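With one protein chain held back, the other chains of the complex are shown just where they sit.
The first chain written gets the first letter, and so on, giving A and B; residue counts start at 1 in each chain.
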Amino acid sequence: MSRDNPAAIAVELRLRIDELYAHYIACLDEARYDAWPGFFTEDCVYKVLPRENHDRKLPLATIAAESRGMLIDRVYGMQNTLFHQPYYQRHMVSGLFVRGVDYAGDAADTAGGRRLLTQANYAVFRTKQNALSEVFNVGRYIDIIVEREGRLLFAEKLCVFDSELIPNSLIYPI
Amino acid sequence: MSRDNPAAIAVELRLRIDELYAHYIACLDEARYDAWPGFFTEDCVYKVLPRENHDRKLPLATIAAESRGMLIDRVYGMQNTLFHQPYYQRHMVSGLFVRGVDYAGDAADTAGGRRLLTQANYAVFRTKQNALSEVFNVGRYIDIIVEREGRLLFAEKLCVFDSELIPNSLIYPI
Partner (left out) sequence: MSRDNPAAIAVELRLRIDELYAHYIACLDEARYDAWPGFFTEDCVYKVLPRENHDRKLPLATIAAESRGMLIDRVYGMQNTLFHQPYYQRHMVSGLFVRGVDYAGDAADTAGGRRLLTQANYAVFRTKQNALSEVFNVGRYIDIIVEREGRLLFAEKLCVFDSELIPNSLIYPI
């Protein structure tokens, strides 16, 4: 396994992974939140957590969900119960690469037999009403992608952000 | 048409689209403005408009041009008549994907027969003289690309930005 091509996946699959991220951020930035849980497996893990906690393996996360159902609940909360000023998000993703490929024995977890371990940097800009766009949250995605019925889905998505100062204002998904 | 691969275009074409955007932003960020209209078809549409107006289908745009000739005029204005403090731009483009492929009947519009409908997020940083780099304008490109004589060109480019607070200071193309 060389550093140049650690996972030796085919070009077409590599581009499909690119597109998964492109569609994911388009979904969020266009505020189509109802479609957001559809990017995840039913038994997914989704967490937004500060880098310090991730590096020290501390369990505390700003947002933590352990199923697609919890993501659906989160969307409901965002749209109906959480009190917040609305804002626009704009995601940039860069430096995407495949960390490795996993052949888990658990067939339920790995339709097709393969789990793609990916990583990418992200930056999210926030624009509040009548305000300038500003840097909101930067960090990296540490993800696991599986294929289910011909579609790539996130089995796990960790959003590990660099600054500790944003958590309470973090309403929409990263 | 799956979400993973909505337009089923060939890998080589996909990479050529990537390169089109790479050259486009390099042209702008190196301030080679005279070359900028060359990225567009003669009968192109180019608009920079706030997200609110786009979402509500309001016609008002901060910048609007309906031909390559108008882009050339814009460049002339930037360089000769518009009074402004010069600044550097630095573009980042992310999340590029092909929304679809169009087979327009109008041959004049579609040499090769095909129109590629693309979308991508962008972020532009501005650096004024003796100042720090700052977030200037973020949003998304909603574009239509055609092939003419072996080159990909923008038949339409909408730059839909998230904040309403920048228009009067927007001098150079996005």
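Rule of thumb we're sticking to: contacts are C-beta pairs under 8 Å (C-beta built on N, C-alpha and C of every residue); 3 or more make two chains touch, one makes a residue touch a chain.
Keep in mind it's a predicted model, so treat the numbers as computed, not measured.
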item: Chain not shown: contacting residue from A:Leu20, A:Val48, A:Ala65 or A:Met92; value: A:Met92
item: Chain B, residues in touch with the chain not shown (by the definition above); value: 11-12, 15-16, 19-23, 25-26, 29, 88, 90-94, 123, 125, 127, 130-135, 150-152
item: Residues from chain A at the interface with the omitted partner, ascending; value: 2-5, 11, 14, 51, 92, 94-97, 119-121, 123, 135, 137-140, 161-166
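Here, only the chains that are shown with their structure count from here on.
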item: Angle of rotation relating chain A to chain B [CA atoms, steps of 5 degrees]; value: 120
item: Whole-Å separation of chain centres (CA-atom averages), chain A against chain B; value: 27
